[in-house]
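This part shows chain A:
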Amino acid sequence: GPKDEGAKSGGAPQKGGTLTVLNSEPQSDFDPARLYTSGGGKVPTLVFRTLTTRNRENGAAGTKAVPDLATDTGRPSKNATVWTYTLKDGLKFEDGSPITSADIKYGIERSFAPELSGGAPYLRDWLVGGDTYQGPYKDKSKDGLTSIRTPDEKTLVFHLRKPEGEFPLLATQTQFAPVPRKKDTGTKYEEHPVSSGPYKVVRNTGDGEHLLLERNPHWSEKTDKERHAYPDTIDVKSGLDPAVINQRLSTGSGADSAAVTTDTNLGPAELAQIGSDRELGKRIGTGHFGYTTYLAFNPKVKPFDNPKVRQAISYAVNRRSVVNAAGGSSLAEPATTFLPNQKSFGYTPADPFPAGRTGNPDKARELLKAAGYGKGLTVTLTHNTAKNFETSPEVATAVQEALKKAGITVKLAGLEDNDYKDKIHSIKDEPGFFISRWGADWPSGGPFLAPIFDGRQIVKDASNFNHAQLDDPAVNHEIDEINKLTDLEAAAKRWGALDNRIGEKALSVPLFHPVYKRLYGKDVKNIVISDWDGVLDISQVSVK
Partner candidate 1 sequence: MTGYVLRRLGGALIVLFLLSALVYLLFYVAPGDPAKLACGPRCNAEQIRQVRGQLGLNEPLLTQYLHFLQGLVTGRDYSTGTGVLHCDAPCFGLSYQNDQPVTELLAARLPVTASLAWGAMVLWLLLGVGTGLLSALRRGGLTERVLTVFTLTGSATPVFITGLLLLMVFCAYLQWLPFPSYVPLSEDPEQWAWNLLLPWTALALLESAKYARLTRSSTLETLAEDHIRTFRAYGVRERTVIGRHALRGALPPVIALNAIDLGTMFGGAMLTETLFGLPGLGQLLVHSVRTVDLPVVVGTVLGIGTAVVLANAVADVLYALADRRVTLT
Partner candidate 2 sequence: MTTELDATPGRAATAPLVEVDGLAVTFPGAGSGDGGVRAVDGLSFTLAPGRALGIVGESGSGKSTVAAALLDLHRGTGARVAGTVRVGGLDVLAAPEPQLRRLRGGTAAMVFQDPLSSLDPYYAVGDQIAEVYRVHRPDASRREARARAVAALDRVGIADAARRARSRPHEFSGGMRQRALIAMALVCEPRLVIADEPTTALDVTVQAQILDLLHELREGTGMGLILVTHDLGVVAGSVDEVLVMRAGRAVEQGPVGEVLSAPAAGYTQQLLAAVPRVDAVREPRPAAAVRAAPDEPPLLEASGLRREFVRRGARTRAVEDVSLTVRPGETLGLVGESGSGKTTVGRMLVRLLGPTAGTVRYRGRDLGALGERALRPLRGELQMVFQDPVSSLNPRRSIGESVADPLRAAGELDDAGVVRRAKELLERVGLDPAWYHRYPHEFSGGQRQRVGIARALAPSPRLLVCDEPVSALDVTTQAQVLDLLGELRRELGLSMIFIAHDLAVVRAVSDRVAVMRAGRIVEEGPVDTVYERPEHPYTKGLLAAVPVLDPRVAGDMRRVRSAA
């Protein structure tokens, strides 16, 4: 589509040149089966094409799925349990061989192999037979995963266990990228994945730390409306410290002037430092990603079984200091709803326990008194000690300070990252009160609300995300109903309503939604940052 209204300068983008990518995390998982989500605007998008893909547009327009390998975003059966796709003509792998529906089926199948773990759980949960299938390495049967049918070389039919109106959004994930069975080398595939996109891997050293991508001659621009592929070469250097990345981008000497990063944001200190520098200020892109940091309650633990206590805490929270602790108003927006404040999620403004900007301790005290804790209350707040400003211990202390005013003494239990994750995601060890965050797998209320509030997603013996262990038939039913909708706008409205309904139960206290600020090199043009995940879209930029 036509690109780039909000950004950028100096003439139309041209083909040619080398784009440098400075990243902190190496692309050590470069296997489409192992990537958790689509890799969005990131490096994998240059090599893997999928059935559908994100709309590469700035802002909210970018939250829609659009066709990629397929001719459309999928044709659902009436109840949305069967989805049919047709491949475009003229699709080729980097070796010139044609891309067939079998290649896509195979790519999905191998994502079930335990050797290639790491992907998102949706395919397992949605596809018929997905819960038991173990991938093509173990299962040598001719038909493989039978819920994916390939009646011919161009057609794929997916059979789902229940209606899933958002299947086109799922089909953006890299598991839907074609993998030629003959070229599959199992766990070693990631060293040199076979490209279906505009670039192919020429060099991959240091386990994805240094990648060199060059044009894939068999990629045809005609079949791909979404990727531009302006630069001739893409040089990805990772394993860098975030501070180094931002420093190099702002200095922009040599190759760094034509550099971007796809995984590093500006931290509060960097933002403060850039401050009034106008030149740098112009080179900052702002991205939104559906994310919420919140206080989670486990009502199975006293005193959080008492809604009044939960409400009191909701009233007492001082979101201003929380936002400041999380990096200030440029990097975090105060949250009063669980759903991120974006239309695609179905955001419907609400504030069931209005705490104002700095908290309402009086109201909180009142509630506490009513709950029988008039003389004060001591609770323990569990948090992660990892030094990441979005969840920094300062957020916990900000909560602690605010609750102090309401007569609640908060003891902090900071846990080391692994320990923290182990505990909060285990039904057995789950603390009563902790800081948690949730982000969307794609921009919709479904993957945002269901794992957290769907009673059937309470996981007993693995990672559980339904922290409140809410199993409310009404909520469950509504989730099922919305999933049946294939009109995503209509669905969004109902997700918003559901969010408000759940919010009134005070099962969590939304704190803030993060905002991402990304710096890019001075010679980089055609900046596109969509609200899908707030990442600068690498497939759009040009350096000439």
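Criterion applied: all candidates are chains of the complex that A comes from, given by their letters.
Here, contacts are C-beta pairs under 8 Å (C-beta built on N, C-alpha and C of every residue); 3 or more make two chains touch, one makes a residue touch a chain; residues count from 1.
All figures in this text were calculated on a predicted structure; none of them were measured in a lab.
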Whereas the rest of 1 or 2 do not touch chain A in this complex, the one that does is 1
Show which residues of chain A lie in contact with candidate 1 when the two form their complex.
-> 28-29, 36, 110, 113-121, 124, 131, 134-135, 137, 184-188, 190, 205-209, 239-244, 247-248, 251, 253, 415-419, 421-422, 451, 459-463, 465
